[in-house]
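Only one protein chain is missing; all other protein chains are in place.
Presenting subunit A:
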Amino acid sequence: MVVWTEQERAFIQEIFGKLNYEEAGPKALSRVLIVYPWTQRYFGNFGNLYNAEAIINNPMVAAHGKVVLRGLERAMKNMDDIKNTYKELSVLHSEKLRVDPDNFKLLADCLTIVIAASMRNSFTPEKQAAWQKFLAVVVSALCRQYY
């Protein structure tokens, strides 16, 4: 069972409070598709992903980035039971989407960098630790139904 300190809970709430969902999701998803191009394999029907500019301007990428972030918000609202909150999402990603779980970590890292770039100095090492712990729990919950 994941144990969250009051400090960690506060940090996670704060980070989500400062997040611009319309921007952060699309930025993180486009970044992962550019920095780790093999992740594009899951988005064959998204149209033009030929270069960085195309990816950044792709409306389907942007829309999906927002979907991902709203999914993360569900985890934030259910921090004490992310495992069960994500049960169906885990089945979806393993059975239907067939995403290699290593990719979750890549997207998590890109989201961390997007957040660091927007929060700048207020993204202290302690907040980064809490944030990455949260993402690790999320990733672990998404991996649970793989077999």
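Rule of thumb we're sticking to: contacts are C-beta pairs under 8 Å (C-beta built on N, C-alpha and C of every residue); 3 or more make two chains touch, one makes a residue touch a chain; residues count from 1.
Quick note on the criterion: contacts and distances are computed from a predicted model.
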Given that one chain of this complex has been left out, which of "Hemoglobin subunit alpha", "Small ribosomal subunit protein uS9m", "4-hydroxy-3-methoxy-5-polyprenylbenzoate decarboxylase" or "UPK3B protein" is its protein name according to UniProt? "Hemoglobin subunit alpha"
From the listed residues A:34, A:72 or A:107, report the one that touches the chain absent from this view. A:34
I'm checking contacts with the chain that's been left out. Which of A:10, A:63, A:97 or A:117 qualifies? A:117
Identify the residues of subunit A touching the omitted chain, counting contacts across the whole complex. 30-31, 34-35, 52, 55-56, 109, 112-114, 116-121, 123-126, 128-129, 132
